[in-house]
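One structure, as structure tokens, below. Some questions next.
With one protein chain held back, the other chains of the complex are shown just where they sit.
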Amino acid sequence: MSADTAVGPTAAAAADPAAVPGARRRRQGEVVLEVSNISLRFGGVKALTDISFDVREHEVRAIIGPNGAGKSSMLNCINGVYTPQEGRITFRGRTFDHMNSREVAEMGVARTFQNLALFKGMSVLDNIMSGRNLKMRTNILQQAFRNPWWSGAEREESEHREVVERIIDFLEIQAYRKTPVGRLPYGLQKRVDLGRALAMEPQVLLLDEPMAGMNVEEKQDMSRFILDVNDEYGTTIVLIEHDMGVVMDISDRVVVLDYGRKIGDGTPDEVRANPDVISAYLGTSH
Amino acid sequence: MLYRENGQFKTSYTSDLQVFPIAQDRIGIALLLAFAVFAVPLLADEYMFRAILIPFLILALAALGLNILVGYCGQISLGTGAFMAVGAYAAYNLFVRIDGMPMLLAILLGGAFSAAVGVLFGIPSLRIKGLYLAVATLAAQFFCDWAFLRIKWFTNDSASGSVSVSGLSLLGWKIDTPHEKYLLCLGIAIVFAMLAKNLVRSHIGREWMAIRDMDVAAAVIGIRPVYAKLTAFAVSSFIVGVAGALWGFVHLGAWEPAAFSIDRSFQLLFMIIIGGLGSIMGSFFGAAFIVVLPIFLNQALPALGALVGVTISTAAVAHTEFMIFGALIVFFLIVEPHGLARLWSIGKEKLRLWPFPH
Amino acid sequence: MKLTTLAFGAALAVSAVSAAWAQAKEQFFPVLVYRTGAYAPNGVPFANGYVDYLKLTNARGGINGVKVIWEECETGYATDRGVECYERLKGKNGGATVFQPLSTGITFALTEKAPADKIPLITAGYGRSESTDGMVFKWNFPLTGTYWDAADIILQHLAKKEGGWDKLRGKKIAHIFHDSPYGKEPIPLLQERQKMHGFELTLIPVTHPGVEQKAAWLQVRQLRPDYVLLWGWGVMNSTALKEAVATGFPRDKMYGVWWAGAEPDVKDVGDGARGYNALALQHGAEPNSAIVKEVLAKVHDKGQGTGPRDEVGQVLYMRGLTAAMLAVEGVKRAQERFGKGKVMTGEQARWGYENLALDQKKLDALGFSGVMRPISTSCADHRGATWARMHTWDGKKWNFTSDWYQSDEALIKPMIRAAADKYAAEKKIERRTPADCQS
Partner (left out) sequence: MGFFLETVIGGLMAGMLYSLIALGFVLIFKASGVFNFAQGAMVLFAALAMARFSEWFPELLKFDSKVLANVMAFVAAMALMVAVAWLIERLVLGKLVNQEGITLLMATLGITYFLDGFGQTVFGSDIYKIDVGLPKDPLFLLEGTFQGGVLVNKEDLYAAVIAAALVILLSLFFQYTSTGRALRAVADDHQAAQSIGIPLDRIWVIVWSVAGFVALVAGIIWGSKLGVQFSLALVALKALPVVILGGLTSVPGAIIGGLIIGVGEKLAEVYIGSKIGGGIEIWFGYVLVLFVLLVRPQGLFGEKIIDRV
């Protein structure tokens, strides 16, 4: 990626959201990720019950639902933080009954976190660099003996540093490179979180409430970043979000969860029309 | 005014990746090293060498090792003494059993053995966290103490279980005078400090810190906790082991397991807390503080007493030393929980902006 | 390298000069003590006795007019602290005369350092047994006996009680020891004797500091040994006695080494310890001896007593007193050769310790009649004497309950020789030549 691509077509995309979904729906490929009959329990508490849905290549797939609907748990199952008691997850034809974080990462699935899980003690740069870890090859000895003159480790560092710098430009956080993330304002931390995920050059990007607690401008920036990523690299995006407005604007298809069950699935318009969803959100029962 | 980085532009990432990106720091460090290598031998007397500088360097090395485990990887260990002991006894056995074994090689191999033991006792850290782990590491401490006391083979069947080495030499250079010993320790300390610095600023270092700061997130971006933690244990115990070997070979000359007792483990932990967790520099600050303070106190107190005309008994001095030491530790934790290293960097920040406060 | 060595030489020269300048008519005795920590109860009386005697020496007009000065340094029984003290004091006041670490651990460490610094080590009644062999251990002086002697003498006593060595056959002896070089030192000799006389020897270690001995005494109770040897230090001794009371093991079947036979060990067990025997390193508690009276008169009555008055004459106090006396007498002997009324260097003092000749007359003159027996050292024997006897606690005080013993040279000499040779080989040291002995 390069910094200048941050503007250009995407600006238009952000400017005219209505036009975008149509534009992208044509690009949707076949199913990359399929979740079937997932159930997850903590002791007696049922977090997820028999959830199934699929994610297509290049699409923006949203998972919505009220608090405690089990959205984050769903993501945690996908990248192996939790192990569901039942159900299977299929990724590019390979089927698992539980995922292993490392494998998931190697298969090109990256993820951001709802309440920031950044590495507090490290600088912005190091946080994003850590996203490149999977791609770094030099062994401990090479790293121990690294030096500016004759060492693979040094070369590797600066190569990856280059990639990371582009991400930093893209996310417009150049000024904070060497600041410990702990000291950054919330909105920027969210960007760093995204940056760390992007550094993995993911094929599928799981975003856990990327806009939670942001003001309007920040939300617009963030949705722009997301759409850009999706456009430029065709990265498939699975997105958890509260803000219905944003979701409906930027996502192609939406899954709705409530109390750990799936109550709706389809395009934004279909979901909008779905009575269960409405009742879940407006709290009326029928 | 002197301490400014403006006008120093980085034209390549490599130049920005340097250990000391600011020219003044580079010069400062160079001067410091020059001083340590050339000036100190001129200034220090034998007592200075044997009782302060050599122990300081060796313990600083050990603290450095511990800091990698605790400060960078966030795994608390109270078993450091044991790993020093493993290093010392392994080196001893290699040194006396294989004749013609070069001292330096023996010491390094001692470190290697220590690393192996470290990994072994590090395995629980994959499941056990925090204080539970801390106490679990005490198992290493007490077990090793026992093993070196009980298993005659380790001590080359010496009746008393105490071992000793002599006739140290390095590549034909005979090391007997205190200032040669000092230079040896200094050299080793510097080398390991550099290597450690390299590790912590490379991706392995980032893996350790990631595990320390947020292990779940670390796992999600593809860091294997097993690998990160065990490498931390290995590297840490390696350095600690080397320090242990030096402690036995160079400082004590003859030792028994008591030389690596649990008190040593605590002492080292103090050093990195006072000096600064997660800071190479800090390990040295901490070691200096902890080594010098008691000696200073128990020489200063009688002098002070003499000033006001009362003779303080040795016992009183010893007890006061305990009290002041304890009090200082607490005072420190209250004033600067992040240790001397933090004070140092704050100082630098200030200096950078001086004379303009913002 | 060159520059630094040169510079270092210069530094040395400077310190030498300053040392020479410090050469007043004062003989400097560093005093390593532990008045704090786990072993303080035993360390304190020893230190007080030691210092009191040095004070007395000055009160007596010094060593042929040479004033004695000293400085205490707290080791806390820890090896590295001990080494630090050694380094700090060895150069002070024109150089240390002699060191007495009162810790086996520190002794081992200093044994490696002393030769280089040409400072003798006196380890009266402790330290490494093979250092008796002055041909290898030129600077170590385990005066008045080592742990091998102690173990041998205790066994002799038992044999005598049973009515002959042959009667020991089949008897059960348990060796309960402080799990450290100190406690392990006697084991080789015990095993040697075991081979010779066929008694059952059980080794029961107790880990530092020895406050938890239940398991050990459960084993004792299961084993039901005929005798228990107690090789403890500090709290371990009193705890052992209490456990013996608690498990009902007869105290009069317990025999302690000379470090396990003092007041702090039995004081707070009181009646419980009645009948407990321990070896006395020459002296026991000597409240009525001439020397104690003199100390009281010339030091304590002058208000210069180091410790509490009632402590004077207790076992460990006497141990310290005697140790100091030996240190001073060595210097006196050295002066006979290198010049009366001169300050002796460590090297000269070493000669004095190697040629000690304290006959009964001298001892009586010093006020040690009944406290000590004659002692005379030589190149081959840095120990001088192995006299010891038993004393027994009657609930109030220690009383002698046996006559004098000496360890069996025939048995111990070869062991010493072998161990010393092993050490020499390890360290690549040449045995000293007779010529060297004359020097």
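Chains here go by letter, A, B and C, matching the order in which they are written, and residues are numbered from 1 within each.
Operating definition for what follows: a contact is a pair of C-beta atoms (placed from the backbone, for glycine too) under 8 Å apart; a residue touches a chain by one contact, two chains touch by 3 or more.
Everything numeric here is computed off the predicted structure, so don't read it as measured data.
S.K.: Among A:39, A:52, A:100 or A:114, which residue is in touch with the absent chain?
M.R.: Hidden-chain contact among the options goes to A:114.
S.K.: Using the touch definition from the top, which of C:188, C:205 or C:225 touches the missing chain?
M.R.: For the chain that is not drawn, the touching residue is C:205.
S.K.: Kindly state which of the options C:272, C:305, C:346 or C:384 is in contact with the chain not pictured.
M.R.: In the complete complex, the chain left out is touched by residue C:272.
S.K.: For chain B, which residues reach the chain that was dropped from this view?
M.R.: Output for chain B: 70, 76, 124, 127-132, 134-136, 138-139, 141-143, 145-146, 149-151, 215-217, 220, 262, 266, 269-270, 273, 277, 315-316, 318-330, 333-334, 337.
S.K.: On chain C, what residues meet the omitted chain?
M.R.: Within chain C, the residues that touch the unshown chain are 35-38, 40-41, 44, 179, 203-207, 209-212, 214-216, 218-219, 221-222, 234-235, 238-239, 242, 245-248, 264, 267-268, 272.
As a convention for this text, only the chains that are shown with their structure count from here on.
S.K.: Among all the other chains, which ones are in touch with both chain B and chain C?
M.R.: Where chain B and chain C might share a partner, there is none at all.
S.K.: Which one of the chains is farthest from chain B, going by Cα centres?
M.R.: A
S.K.: Chain A to chain B: how many Å between their CA centres?
M.R.: Result: the chain centres lie 42 Å from each other.
S.K.: Just curious, how far off is chain C from chain A if you go by their C-alpha centres, in Å?
M.R.: 74
S.K.: Of all residues in chain A, which are in touch with two or more distinct other chains?
M.R.: none
S.K.: Touching residues of chain C toward chain B in the complex: what are they?
M.R.: Against chain B, the touching part of chain C is residues 3-4, 7-8, 10-12, 15, 33, 35-36, 40, 44, 47, 72-74, 76, 78-80, 83-84, 87-88, 91, 104-105, 108-109, 111-113, 116, 128-129, 179-182, 184-185, 187-188, 205, 207-208, 419, 426-428.
S.K.: Report the residues of chain B in contact with chain C in the complex, numbered from low to high.
M.R.: Residue positions touching the partner: 38, 41-47, 50-51, 55, 96, 146, 149-150, 159-162, 164, 166-167, 176-177, 179, 183, 251-256, 258-259, 263, 295, 298-299, 313-315, 317-319, 322.
S.K.: Hey, which residues of chain A end up touching chain B in the complex?
M.R.: Against chain B, the touching part of chain A is residues 79-81, 101-102, 104-106, 110-111, 113, 117-122, 126, 129-134, 136, 138, 140, 143-146, 148, 153-154, 157-158, 161-162, 165, 196-197, 200.
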